[in-house]
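Every protein chain of the complex appears in place save one, which is left out.
Let's look at subunit A:
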Amino acid sequence: MNVNQSAPPVPPFGQPQPVYLGHHQSSYGGQLGSTTAPTSYGAYNGPVPSYQQTPPPGVSRAPPSAGAPPASTAQGPCGQTAYGQFGQGDVQNGPSSTVQMQRLPGYQPFGSAILAPVVSQPAVLQPYGPPPTSAQVTAQLAGMQISGAVAPASPPSGLGYGPPTSLASASGSFPNSGLYGSYPQGQAPPLGQAQGHPGAQPPQRSVPLQASSFTPPASGGPRMPSMTGPLLPGQSFGGPPVSQPNHVSSPAPQALPPGTQMTGPPGPPPPPMHSSQQPGYQLQQNGSFGPTRGPQSNYGSPYPGAAAFGSQPGPPQPLPPKRLDPDAIPSPIQVIEDDRNNRGSEPFVTGVRGQVPPLVTTNFLVKDQGNASPRYIRCTSYNIPCTSDMAKQAQVPLAAVIKPLARLPPEEASPYVVDHGESGPLRCNRCKAYMCPFMQFVEGGRRFQCCFCSCINDVPPQYFQHLDHTGKRVDAYDRPELSLGSYEFLATVDYCKNNKFPSPPAFIFMIDVSYNAIRSGLVRLLCEELKSLLDFLPREGGAEESAIRVGFVTYNKVLHFYNVKSSLAQPQMMVVSDVGDMFVPLLDGFLVNVNESQAVITSLLDQIPEMFADTRETETVFAPVIQAGMEALKAAECAGKLFLFHTSLPIAEAPGKLKNRDDRKLINTDKEKTLFQPQTGAYQTLAKECVAQGCCVDLFLFPNQYVDVATLSVVPQLTGGSVYKYACFQVENDQERFLSDLRRDVQKVVGFDAVMRVRTSTGIRAVDFFGAFYMNNTTDVELAGLDGDKTVTVEFKHDDRLNEENGALLQCALLYTSCAGQRRLRIHNLALNCCTQLADLYRNCETDTLINYMAKFAYRGVLNSPVKTVRDTLITQCAQILACYRKNCASPSSAGQLILPECMKLLPVYLNCVLKSDVLQPGAEVTTDDRAYVRQLVTSMDVAETNVFFYPRLLPLTKSPIENTTEPPAVRASEERLSNGDIYLLENGLNLFLWVGAGVQQGVVQSLFGVSSFSQITSGLSVLPVLDNLLSKKVQGLIDSLRAQRSRYMKLIVVKQEDKLETVFKHFLVEDKSLSGGASYVDFLCHMHKEIRQLLS
């Protein structure tokens, strides 16, 4: 950045988009607050005052902190009383009031802003920085009104936010507060929109406030847009019109079974639940809460207030009890919906440094204008603290989740390939960074200054180009490496192993043919499938046929290699029984071109099932199989991939022999970690050799019992491969899933023999890496294979001061061999902002990425520490993050308030999901293998996958009109949200459930299942009958589209309400208390609040 900063350099950055430049300089260069503010201010201010005058008196920030009289009237008291309640479980929004207040102001501008198309554009640009920050959610535990709702509004509000300044003044405490202030205001509107959220919470809000505030919005335009969204869920959205009551009533009209639903969530159901939970909660927490008790009790007293709240809604009133209203706490669904609505429509243009991209759940297009697309890199924060002290204080991990070969939607062009000829890619002489848009050309273009290490390098003559008056190269737009965030270089021979261009890679299929594999029908199925599948090997660009060669091995306790040379009349089988000292018995004819050897291969695949049809061999080997594949690649001098199809614990006498060490008694002991550790070091050694050879291993497991996934997955894990597990594989049930995964796995584009290096500008440094790869030193990530699904998470630490002007740069360079055998370098560049104010950090965070990082961190932690420690660490870190925010960024307010940064308001709920995931808190039915499997899966998941994995999507199928073909809006993953008259789909990227309520109309049952009544539906059904009616088609279509979104095929399981399978299903309702002891969202939030308060005090 420094470089850039220097006069001439600056342009390059902005160059791509002059527009940006302007923006940049003005906005960035100047004080955010001041600069941004001005323009918008005007606008805002206008409204604001007006608002203030309007009913919601507290509008000006004042209310929150001071407990502005007006709001305060309601809130003030509420606040306190609420607190009391809070302690008991209810949450009240101190800030909520503010929120509301702000809402009003926000509204108008908002409304105007949003509505006005014009606004949107600029809004996007400028606001970004700030808007997210606005995320500040202030939530009062007591009121439990978490302003969470606010979030949604924020993004769009950007411009409108201008007003924030006003707030700023109000809040005062924050430097940024200005912004904040604005935000809240901004939020307000969203609230209005999202109303659902608040809707739920309205209780605490002072009636008047709400009423007042709401009504206007309700009527106002702004609401409308939001309304549409909310409609479906029927959640609280319906509510908008009437704050709380609305809530209730609204669903009624809209949702099919209004009554029930109503009762469901807010009313009756909760009470029991709560009551039951509450005690538990208290019990649990008592100990720890002890100290806090005081406050709690306090809360208690005010509680009544809460009751009052409850009373407002009317129905809920009876259950005054101290309980947080689930609707009052930040809802992931809402956040996602809002982001979709606000950011889904506009392309995300990457020209500006430090922009927070839309959420992963939002569909958006990316325009590469100098920074890598968020599909390639996502950061936990797009604004990095300048100093390590700040970073330590905030405890927000600085990490980037990198997916170097990510697949792009068809609308986006894949990276351009740049060929610099024989001299190879242009690089900085000192730090070896590759030419990128941030490099600064000086001295008339004869030299360039490295943006990472500031070294001045000569420009080679053939690369020379004149600079224009802005100091930018004239050809900047002609060269991808000077204008784009992501591009590829053709590598020269210097970048190849042994200084030889690589041969095309090879795929080796290694099939277990022991008794289990034969009996389950796997071998027959697989061989049949391979016959056709081999015609679809990945090929490069427009190549007519794939360059990839294939080979076949079968094995039980010995290995069988096959010679399928095209000249042979029949395949030849070579048995190697010396598993202790594996070698490849043949050279010629093992790896062949599929087309040339078609006949022989077909003959082989026909015969394999026959040959072993009578086998009685039950023992298998494992390590020698991988060894063999690796040796084969070595002999052929190419990189490649092994597809291993394995069924059982390798107990045959051979290297890598394993014993059954599954011991559930270890759970919750200090030795639990051993369950995740490999049994023997042999596999690491083997993996190391594989990596050296560029041999990636994909493992398909078909276990009937314990196979020690923790050990078997070591090699796939370290070689960048994937593990697929099909427990108790039955052809009838699992065929579809397996074949689909297999097809996808075989066909997907892969890079081989890759090395990834992340370079950063001075000041920060990549220190830790998570994912499926191997590292021989501290900087180079070695990947024998890397596909479009694999993600590497990189953590950064400061090693020096950063400065705000220069920001921070990342360059991820991936050297790999393409599937046609071409050696390439893929470069991704990303520029981040730096801040001296913590608030900027909190405003530019991305919770989903954060969770991705934290989950990976925790999942790696279980290898070395007791699970409990890991959980505690997570909780502590989260508490620290939030406490830091509370302390440094939030407006001063009662300690009883839970105030969450807008960007992180979902952190608690997501974190809770991580904490109660199978790895960290296994249920009784979760096997050791499952945990190990999930553990390694998560390690290379990208943000979208972790997001849905930890917080599954729950889609009501029958709520919206059948004709409505769009994907129904999700509902929160809680049992309360299920109505027994509906059918829901739940997916988390791995599983897909279809939950059928007991009260579903017969007609629906008939049209979906083809049976006449609920009782006739087969529980556990995995395939829905194809029926010729609208509903059936719609559901099928939805299922198909869900599957298409995920990298693995999700097998459908039909679960009937009250059926025994339902416990499995309920496991995924992550907002609820889990059977294995995981806290409910509400409980956890309370706990988190307590932790934060402890930290604060």
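Assume a contact is a pair of C-beta atoms (placed from the backbone, for glycine too) under 8 Å apart; a residue touches a chain by one contact, two chains touch by 3 or more; residues count from 1.
In this section, contacts and distances are computed from a predicted model.
Participant: Can you work out the missing subunit's protein name as recorded in UniProt? Choose among "Protein transport protein SEC23", "4-hydroxy-3-methoxy-5-polyprenylbenzoate decarboxylase", "Superoxide dismutase" or "1-aminocyclopropane-1-carboxylate synthase".
Facilitator: UniProt lists the chain that is not shown as "Protein transport protein SEC23".
Participant: Sort through A:614, A:732 or A:963 and give me the one touching the missing partner chain.
Facilitator: Missing-chain contact among the listed residues: A:614.
Participant: Touching the absent chain in the whole complex: find that residue among A:474, A:575 or A:1075.
Facilitator: Hidden-chain contact among the options goes to A:575.
Participant: Can you work out which residue in A:384, A:405, A:491 or A:558 touches the chain that's missing from view?
Facilitator: Touching the chain that is not displayed is residue A:558.
Participant: Contacts of subunit A with the missing chain: which residues?
Facilitator: 558, 560-561, 568-578, 581, 583, 585-589, 603-604, 607, 610-611, 614-617
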